[in-house]
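Let me begin by presenting the structure, written as structure tokens, before commenting on it.
Heads up, one of the protein chains got dropped from this complex, but the rest are sitting where they should.
Right, chain A next:
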Amino acid sequence: MASKSTSPSAALLNDSIKSLVSKHLPDDYKRVTDDDLYRHSSQYRHWSYTVGHLREKRIETNLKAVKLIQAKLQKFIDEQGDNISQSELQTLKSKAVPLTMEEELKLVNFYTKKVQVIGKHLNLPTEVIATSITFFRRFYLEESVMKYDPKELVHTTIFLACKAENYFIGVDSFAKKAKSTKDEILKYEFKLLESLKFTLLNHHPYKPLHGFFLDIQQMLYGKVDLKYMGKMYDKCRRKITEALLTDAVYHFTPPQITLAVLIDEDELLVTRYLQMKFGKPEETVEETGTEIVTPAKENAQKEKQEVKQEVKQEVKQEGEKSEQNGKPEDHPNTEKEEEGAETKQEEEEEEAEVPDGKDENTIELDKLMEQIMACKEMIASMSVVSTQDAKLIYAKNYYCQYPDIVIQKLKRKQEQEQEQVGSESKETTEEVSPMKKQKTDV
């Protein structure tokens, strides 16, 4: 008990499992416990959404930018006055169209992948890349690609993520490595920090993964091939990074994502583990009781009981949560100080009254599996945005911001057609196209 907060590795698993407990606290929650820590985190307070709320947020961000673009476009047309022809107006109406929310999302996803690739190229640690990915995607929840060109934020984001993860690289050497410039990197650093709501600490699923691996190895001691486990661990770490590219991060806690990734990697093993950990005691004994030969068996049993209590709580609270729509409310901070006895809470926690019943245990495991499967599905549903698609969207974004270029392009085309009518000699003409310019950078 006393070692709990002194040893991070011991606390790791406890923390992971405890934060599986749902997101809502009962009103009479008075004490700070470990599972409470995640709920106090900025990641939970600011960056967890229901599916509906996330969508609303994206629509809102998109709409704000669309209005701006349309106003700019109207201003441009007004300024042209009589100088603008009917066909030019027509072209503007069809070409200079703001992006939809879906198009924005695709472009963001495409560039997030770039962030990942560049991070790898720069040989950054996994956690730094993870934070870069997270920052980049969060930025574009708050801001539109129509206002901030994603290309201009890639390096800024990675640079800030390095600093946030205590992996400092001087801006000059970073610029050199990333083939960028200091000004480019620092231009939007403040803006980025502001849009991140000044929250810089991320809880990535790599830590819970480590905790679960230790626990699986302990609980299935002698039943698992360590070499296999090592390989599986590395694969899971890679899959976690992929999961960070999806919306699962906004709807699920890091340990939930970890379990989804684990199950995706080895469903049989992980299901068996979860059965042992969360299943009915009878079931456990029947199925695996004779297999467990570990000195830590008693401990594991005890831990299992504790975990069960927490999951019960989770199921209860899940119910509460599903009743409310929208962002999970920030619970009131009911944290209270007790005279010198702050550390006594664990024992009291265990005494907390939890109804017991075998049926409920089954429901809890079912419920947990349901969550994990939903998370797994969400991770799997991520579709890759092709370069072709990204280019088209990028061009569209370009045209809607620069109506003058659309007009220029049209004029050239018309001139070209006239020339072609007049003299057949000229074959090709240079076209003003953003795509040509951007070919190398998109």
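Operating definition for what follows: a contact is a pair of C-beta atoms (placed from the backbone, for glycine too) under 8 Å apart; a residue touches a chain by one contact, two chains touch by 3 or more; residues count from 1.
The rule is short, and it goes like this: contacts and distances are computed from a predicted model.
Asks: As a check of understanding, state which of "[RNA-polymerase]-subunit kinase", "Ubiquinone biosynthesis O-methyltransferase, mitochondrial", "3-methyl-2-oxobutanoate dehydrogenase (2-methylpropanoyl-transferring)" or "Ubiquitin-related modifier 1" is the UniProt name of the chain not shown.
Replies: Cross-referencing UniProt, the chain left out corresponds to "[RNA-polymerase]-subunit kinase".
Asks: Which residue, A:F159, A:Y273 or A:Y398, contacts the hidden chain when the whole complex is considered?
Replies: Of all options in A:F159, A:Y273 or A:Y398, contact with the hidden chain holds for A:F159.
Asks: Hey, which of A:L89, A:L201 or A:V384 is the one touching the hidden chain?
Replies: Hidden-chain contact among the options goes to A:L201.
Asks: Identify the residues of chain A touching the omitted chain, counting contacts across the whole complex.
Replies: 2-6, 8-9, 11, 32, 34, 37, 40-42, 159-160, 163-164, 166, 168, 170-171, 185-186, 189-190, 193-194, 198-201, 333, 335, 337, 340, 342-343
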